[in-house]
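The other protein chains are all here in position, but one chain of the complex has been omitted.
For clarity, chains are labelled A and B in written order, and residue numbers in each chain start from 1.
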Amino acid sequence: MSQATNKTKLFSKTALTYLLLVILSILCIFPFVILIVNATRFHSEIQKGFSLAIGSAFGDNWTKLLNDKNIPVVRALLNSVFVSTCASVLTVYFSSMTAYGIYMYKFKIRDAASNFIMLVMMVPAQVSTLGFIRLIQQMGLMDSFIPLIIPAIAAPVVFFFLLQYMRSILPYEIVEAARIDGSNEFYTFNRIVVPILSPAIAVQAIFAFVANWNNFFLPLLILNSKEKRTIPIIIAQLRSADYLKFDMGQVYMMICLAIVPLLIIYLFLSRFIIRGVTMGSVKG
Amino acid sequence: MRKILVALLALTVATGTVGLFAAPKATDGGKVLTIYVWNDEFQTRFKDYFEKAGLVPKDVTVNWVVTPNQDNAYQNKLDEALLNQDKASPNDKIDIFLVEADYALKYVNTDASLDVIKDVGLTQADLSQQFQYTKDIMTDKNGVLKGVSWQGCPAGFIYRRSIAKEVLGTDDPAKVQAQIDTWDKFDAVAAKLKAKGYFAVSGYDDDFRVFTDNAKLSWVDKNGKIQIDPNINKWIDQTKTYTDKGYNNKASLWSAESSAGAGPTGKVFGYFGPGWFIDFCLAGWSKADPKGPDAVGNGTYGDWAFTKGPEGFSWGGTWLVAAAGTDNISLVKSVFKKMTVDQDTLTAIAKDKGDFTNNIAVINKLAKDPKFGNKFLGGQNYYGLLVNSAKAISRKNITSYDQGFTEELQKAFKDYFDGKVTKDQAWDNFYTAILEKYPNLKK
Partner (left out) sequence: MSRPIAAKKRKTVEYSRWGYFFIAPFFIIYTIFSLVPLISTFYNSFFENYRVGLSQVGPTFVGIQNFISVFTESKIYIYAWNTVLLWVLNFIPQIAVSLLLAVLFTSSSMNIKGQQFFKTVIYMPNLIMASAFSMLFFALFSDGGPVNSIVMSAGLATDPIRFLSSVGWTRTLICIMNFMMWFGNTTILLMAGIMGIDTSLFEAARIDGAGTGKVFFRITMPLLKPIFVFVFITSLIGGLQMFDVPQILTNGSGNPDRTSMTLIMFLNKHLASRNYGMGGAVSVLIFFVTGALSLVAYRATMRGYRDSGAAN
């Protein structure tokens, strides 16, 4: 008798769980469904109201968006890709280098340096933006990609993740063996250590890429010429209206372009990415 | 003493940003004509009437630097370029830049803009046919003209013929005008429209410009103190009344809701605006099939007419300014002459693009031309209605802060119209925002 009630209890618990999961999944997917559907409809159709039916305007909205000279989508995509790739490569490489330095070598200021970096992590980047902008202006680097890429070398959070990972997976012996074999420290780092760290590096590179791709605050303040804009700035452009013809089809298509490429990459790499969320930060 | 030392230290250490703008010399013979714009309006006209006429020298390329207006991006880029004009390479030097009335003074009152007569070389005779207000706006405090335009923007009320017929019994512009030529009469018509399920205007900001343009006080006085003309309060009160009585659709200007009011399912009676509002905005908004023809039957296209409305006003306009330090001075003069003085060009622009071109003689001729009508307005030739308005416009109240004031006032009072804040709170928010934008002003 108690087994039966237990079974029903379990059943209802499970059913409720699935219900919750389904609701949450719908919540997560629904906006994207509307997004994609509306990107395929004409502005006039969209104004008429909501419908789940896929329209025929995909090609049309696509061409209009690409031809709109005020919204340089292709250019922005290329810019975003360029900046994000460069920045994420620099971030992961130098973060691993810094983490390696702290991990492997016992030097005088080692602990102080490590604590300093942890402290840095706590400071929100935006408070130094003002001074950063003035510096960039003085250097004559406004409206260039350099201020968005070079500072990526100092990335405290990525450093922290890689340090944790190293602590759990990199034995000192490997480096000592390499020394005996005669390789110099840089060589050891590049040829032996980095490959060992590659799963974590790959994951952190993806996260860094995504963070840079989505970066809005700083590029908004630094970039202003049409050719240099990245995707988030274009989105902001859409939001503050201009009295040119307002075409909602184009708007949805633009948002699609900002979101869908990353989504597709994500869907292919989802297992890897999700595993990477916890890699090194927590055991298991 | 310490204060002086600190101040000196500040000056040297606290980075070298430019003090006042220093005017570089204008030269000639450059190989690249660089024009700063924010959309393609002038670009298309330039291509169709200047380039097609073969007026660009063979060894010169035209470089269009387009930066959209949003978030002040256009002005930011323009400012940085102007401040660097001295150090820029010849091909990068700005030659011409465009400005709107709302912020024109910012450039007119500096040495960044060239004297149209003395430096660029146009004559008083050339400029004689231009509407006076288009010249007043671009005249600096020493009486020097700094920019010219190819278009005038006298504005009125553009209404739906079919709705007028249904509610007022007529769609004839003169008769409709008789029913709305004062604000009280307009209010009465709004009530009638509401009874039949229509909106008088699309939203909150539609008639803002009508009130601000006719204001006597400028937004800011000589000492940097903010002034609020009684007309502004009139606009606030009227809009609040209209909102509460349901005479408008609670939309903000340029929103999708506002433009939908002009479309095939739209219920808005009319919009306030000048010629470019018809061509650039309403035409697109009215069509049911965006790829379809510009003809009656495609949505509400062709079902509109133009009349003066309760008050005449002007809105917008684009001026050409020659940049100090340009290296193409004679080409710049040629552009100015062809695009803002030459009557044949201005006639062609009026006929092809529907612009109310900046030439009294041309407009007068077109106003009398029976064959000249605007398709969107069902064939109406409305130029005659506007000539006198255009001549009477006075923009003496213009300041270089107008753009910011317009934006912030509309933003702040949207909350009041929505019923989210009291009037006092809205004013409070407005002052906060405006002082953030222009820290040098005083309440």
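By definition in this document, a contact is a pair of C-beta atoms (placed from the backbone, for glycine too) under 8 Å apart; a residue touches a chain by one contact, two chains touch by 3 or more.
Owing to the predicted nature of the structure, the values given are computational and were not obtained by experimental measurement.
Residue B:Lys437 is the one among B:Lys165, B:Lys375, B:Lys391 or B:Lys437 that touches the chain missing from this view.
When the full complex is taken into account, the listed residue touching the unshown chain is A:Met248, out of A:Val83, A:Val203, A:Leu223 or A:Met248.
The chain not shown here touches chain A at positions 10, 13-14, 17-18, 20-21, 24-25, 27-29, 31, 34-35, 38, 47, 49-50, 94-95, 97-98, 100-102, 104-107, 110, 113, 117-118, 120, 122-135, 147, 150-151, 153-154, 159, 164, 167-168, 179, 185, 189, 210, 213-214, 216-217, 220-221, 231-232, 235-236, 238-240, 248, 251-252, 255, 258-259, 262-263, 266-267, 270-271, 273-274, 277-278, 281-284. Listed by residue number, the positions of chain B touching the unshown chain are 3, 6-7, 10-11, 14-15, 17-21, 71-72, 79, 82-83, 106-107, 109-110, 112, 250-251, 255-257, 260, 400, 411, 414-415, 418, 420-421, 425, 429, 432-433, 435-440.
Convention: only the chains that are shown with their structure count from here on.
Our note on geometry: chain A versus chain B, Cα centroid distance of 41 Å, whole angstroms. Only residues 15-17, 39-40, 65-71, 73, 76-77, 80, 254-256, 259-260, 263-265, 280-281, 284-285, 287-290, 299 of chain B touch chain A when the two sit together in their complex. Within the complex formed with chain B, the residues of chain A that make contact are 42-44, 47-48, 69-70, 134, 137-138, 142-143, 220, 224-226, 236-237, 240-248.
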